[in-house]
Every structure is written in C-alpha cells, then in structure tokens.
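Apart from one protein chain that is not included, each protein chain of the complex appears where it belongs.
To keep things simple, chains are lettered A and B as they appear, and every chain counts its residues starting from 1.
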Amino acid sequence: MTMLSRRNPQLNRNGELIHLLSIEGLPAAVVQQILDTAGTFLSVSEREVKKVPLLRGKSVFNLFFENSTRTRTTFEIAAKRLSADVINLDIARSSTAKGESLLDTIANLSAMHADMFVVRHGESGAPYLIAQHCAPHVHVVNAGDGRHSHPTQGLLDMYTIRHYKKDFRELTVAIVGDIVHSRVARSDINALTTLGVPEIRAVGPKTLVPGDLKEMGVRVCHDMTEGIAGADVIIMLRLQNERMSGAMLPSAGEFFKNYGLTPDKLARAKPDAIVMHPGPINRGVEIDSAVADGKQSVILPQVTFGIAVRMAVMSIIAGNTA
Amino acid sequence: MTMLSRRNPQLNRNGELIHLLSIEGLPAAVVQQILDTAGTFLSVSEREVKKVPLLRGKSVFNLFFENSTRTRTTFEIAAKRLSADVINLDIARSSTAKGESLLDTIANLSAMHADMFVVRHGESGAPYLIAQHCAPHVHVVNAGDGRHSHPTQGLLDMYTIRHYKKDFRELTVAIVGDIVHSRVARSDINALTTLGVPEIRAVGPKTLVPGDLKEMGVRVCHDMTEGIAGADVIIMLRLQNERMSGAMLPSAGEFFKNYGLTPDKLARAKPDAIVMHPGPINRGVEIDSAVADGKQSVILPQVTFGIAVRMAVMSIIAGNTA
Partner (left out) sequence: MTMLSRRNPQLNRNGELIHLLSIEGLPAAVVQQILDTAGTFLSVSEREVKKVPLLRGKSVFNLFFENSTRTRTTFEIAAKRLSADVINLDIARSSTAKGESLLDTIANLSAMHADMFVVRHGESGAPYLIAQHCAPHVHVVNAGDGRHSHPTQGLLDMYTIRHYKKDFRELTVAIVGDIVHSRVARSDINALTTLGVPEIRAVGPKTLVPGDLKEMGVRVCHDMTEGIAGADVIIMLRLQNERMSGAMLPSAGEFFKNYGLTPDKLARAKPDAIVMHPGPINRGVEIDSAVADGKQSVILPQVTFGIAVRMAVMSIIAGNTA
C-alpha cells in the first residue's frame, strides 16, 4: 500500500506505537504487547470501581464521520475507565457540513489540545491522512475506515483466540461469509498472519470472497463443509446487507442454507472449536441461534475483551511520544 | 399482570430492591426507604460540590428507545452527582436499526460490564424483559414504558406530597386530565394506594378516563367541580396531544373550559391544596398560567425532588445484589 510506503506511521523512531491505524505492518512484538496489556485491564472492568487514572485530564475525541453507536460506545467506555475526558463529535452535522475540509477540522481540534482522536470514516485511509497531518502530541486510533481496516476488532479477536487457544502456531482458523465487504476480515487475516497461524481459510460464495486472498497466503474455500473441517476457530462475519447490491447475493435464506453456521455444520470443526462474530449478529442469516447461544460461542466474551483491548491501545499510545 | 406472575422481579430473595420497574408490587417499606434516602440526597444538590462518590467507577447506560431529552437529563444529572460514568445511547440510530434484537443489544452492553440500564421504551414491559434477561450484576431502572409505568415520576410525586402534606393516610388526591394515555397516572395511583391514601379521584372526560380504574379503588369523576372539591393534592396531567387521535377529544379550548385548572376551579379544593404536574405543561390547555405560577403550585419543587429521588433509586439498587 502506498500509504505505508515510507516509514510505518504508527511507530516512532524507537519502534513504539504512537497511532493504531492498521494491523498491517505492526510487528508481532507490538501486537503481543497490546494483548498482554489488555490482560491487565481485564480485571479493572470487574472491580467495584472500574477506573484507573492513566488518562486523567486527557481529552479523547470520538470523531465518527460514519455512525456506529456500538463501536463509539466501546471506545467511550474504555476512555472513561482510563479516566479521560471524552468528547463525542457528531461530525456529520458539524462544520464539515459547512464545507470545512477534514484536515482543517483536525487542525482546529488539535489546537484545542486534543490528546487522541478515535476516527471512524467511510473512506479507506482517512485515519492515515489524519495521523500524518495532526500535531505531534495527538494520537490517532482507527475505529474502522471504509473496507480497509478495523484494527481494534482484529486485536480483540486475537485476544479472544489467545485466551481460549493459547498457541497461535498450531491453529486452523476459518473466516466465513461476506469477506469482500469486511474490514474485520482484512484486519483478522493480517493479525493471524503476523502471529504465525499456519492455516487461515476464507470461506464463502465467489461473489463475497475476493480473489487476491490467495496471495496473502489464505486458503479460499467456496464449500462450507470443506472450509470449517477441523477448524479450531471459526470467525463468522456479519452479512452486510446494507452495503450490498442485490445482484451479488441470491437471498438471505439461500446464504443461510449454504454458509449459515448451524450445529450440523459446526460438528465438522474440532470438538473444542470456538465460534466468534464481530456483531451485531443476524440470527438465521449467517448464524443459527443454537450456535450463537451455544457452548462454543465466545461472542459475548469478545465484547468484554474488546473494552480491555481498547484500554490497552489507548494507554500504550498515550504513553509514547512521536 | 403476567409479567409479575411468579416472583417480583424487582426484589431479591431478601426483599431488597435490585431493579425499579414499576411501583405496582413494591412494598410500602421499600417506597418509604426510597423517599427517606431521597431526603438525604436533597442536600447534596444544594452543596457547592454537588457530588457523592457512591457510584464512582460504575457505568450507567441511558438506553432511550423513545426520545425524551427531559427525562434523560434528570437521570444523567442524578448519575453524575453520584459520580458514575454515564453513556448516552441514541438507540434509535444504533444496531437495532441494523436488525439486532433488543436482547442481543442488552447482552452486548452487559458484556461491556455495564452496571445499570436506564430504559425508556415505547413498548409496555420492555424494562421487565431486559431485567429478566440481563446479567445478574446489571440493574435496570424503568424511565417510562409505553402506557404502562413511569415509576420514578410516581416516586417523586410521592416525595412531593409527603414533603408538603406529611401523612398520606388522611389525604384526598385528585388526578385530572388525560388519564388513559398516562403512565404517570398509573404509577401515581399504585403509589398512593400503597401508601394508604384513602381517597383517590380520577377526573376527566369519559374518553380519557379508563373504565377499569374503579376496580383499583379509584373514584371516577367526569365533573371537574366534583372532582377537586375538598382535595388536598391536585395532580394535573399533560394533555398528550401527540398520542391522541382527534376523535377522542373535542378541542383544546373545550378541554380547558371543562377541565383546565383555573383559579376559580382551584378555589373548590382545600385552601392549602398543592398543585402538581409532571411537565412539560401546556399553559392554557390543562392549566392556567395563574395557577401554574401561583402560590399553590409545587411544579418546580417536583423537578428538584425528582433528581434526589433518582439518586436514591440508583444508589439503593446499586448497593443490592441479585
């Protein structure tokens, strides 16, 4: 990618994390540091007083150019548990609507002594642009950009897998469903590769599995039975009906028949396989309720781990200087 | 109600309050405990530093499936004065719009280690459903569900009456206006009954006073003069124009002529009668400005007491375990 062409903009000269823009290009040691730190924060959320003062007096701006209440909420909770002041900006209704450019908006907010921008944007690369142009004291976290990346989701998925499976280097991981529209899938594939997972499979119809995955070392399976056979981890993706044109997909019913995860299909995976999903789930479309609510589902633990991972990312980057 | 058929879901095995869903079924002792506790919080809001650390580090989620800035604000203030972290979710724009079910949304937020849900919902019973399905560490407060209940409004009304009238067991209370659409009226009638008020009157046109009230021990009056004669307390209700079809009501002008509280009509009540209203008031529709702004009006003290009552409810339920 040209955006990463020169130096990795996420790291300072000492190789320390200063922004989280993408899992692509993150050294394994940095990923491990995030996961280790998240482990220490997991207990904070279980305390009576769920707060640590690591970001006290810091101003964290949630800049959601694309609406996502769920993701915004997870970052808001994570920042507040770190004792930060959180400012939610409903960017869609603000000065950008008056014709101000993205970089002018960012320059203005930086001048207010912002410490961190959590950015969700419909355009791939927007968080990179912001990180390259904002003041040196400001840290940027990508909370999802276009179809490109959703790195905190990728990291919480890694945390979940490590929690249940310990060693990445012996795993078979199947990612199933609408991969072509999924920034989660891209982030997961990058992270799994970085952590040394030997077999990554992308499972779904031809219209939803991009052709360039093979070049990334991913095994492409258009047959679900083959795709999840012997898998340790199954990551189901949300069928993004709202991003899809009708011609790409026959019907939700037909999709469920072929790729929806049912107890029958799950039986082809390892007996102790875990089932993951980034949420929100479409019951009866990509996943059967018996599986979503079943013993092998770790969908809700993913949400819990997600708060700890976001706390870890925020506290690590806030502690490093450009 | 079938929802309350087995055990009262608001109380734990020791009879302590763990959720506030409805005044119906609340023991008088619990109501009195809430009012007593509210009394201690009233002074907090009058201090220089209006905060107590009782909910420090707790995460309170305002889940407003139905928009109500006023009610949301009262809960937000109450929670912040208890030092909680408050997360406002604009649910109408979030995952529910993407087809996620209510219970999946709740399960996800619970997994983020939420401590409390303040729920406003257009459907009667939604807060019950949430309380029955959420994780045991989460407490639910009903901030208004359909036409069913608005328990904190009922409790603040009781606090107001107790503040000015001391003994509930000798009072005549008239509730006037649009009773059929009012969850406030239902909550008030339940609370007044629980606290031993001997005469409760429901006053209004036949189209706005439901027939089943007599079974609840309420005296139904379609004549305003009769309805407020000798009353100690007059609770005026908002004419919910926005919930009404035109056929039910002749006109705002005609309603005011027959049931609007004017100084003339108020003169039929006891000389020291107090006038209440849940707000927002429709001046010249259900209440004359001379009454709303007059000496007998306690409408603004109700608002002040409302913050203290919500602080009391939140701190009590947060202190009890399922």
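The working rule: contacts are C-beta pairs under 8 Å (C-beta built on N, C-alpha and C of every residue); 3 or more make two chains touch, one makes a residue touch a chain.
All values derive from a computational prediction rather than experimental measurement.
Student: Which candidate, A:V52, A:A107, A:A229 or A:A322, sits in contact with the chain we can't see?
Tutor: If we include the chain that is not displayed, A:A107 is the one touching it.
Student: Using the document's definition of touch, tell me which of B:E24, B:E76 or B:D188 contacts the absent chain.
Tutor: Looking across B:E24, B:E76 or B:D188, the contact with the absent chain belongs to B:E76.
Student: One chain is left out of this view; which of B:Q32, B:S45 or B:T262 touches it in the full complex?
Tutor: Hidden-chain contact among the options goes to B:S45.
Student: Which positions on chain B touch the chain that was left off?
Tutor: 45-51, 67, 69-70, 73-74, 76-77, 80-81, 242, 279-283, 300-301, 303-304, 306-307
Student: Could you list which residues of chain A touch the chain missing from the display?
Tutor: Against the missing chain, chain A presents residues 56-59, 85, 87, 89-91, 93-95, 98-101, 104-105, 107-113.
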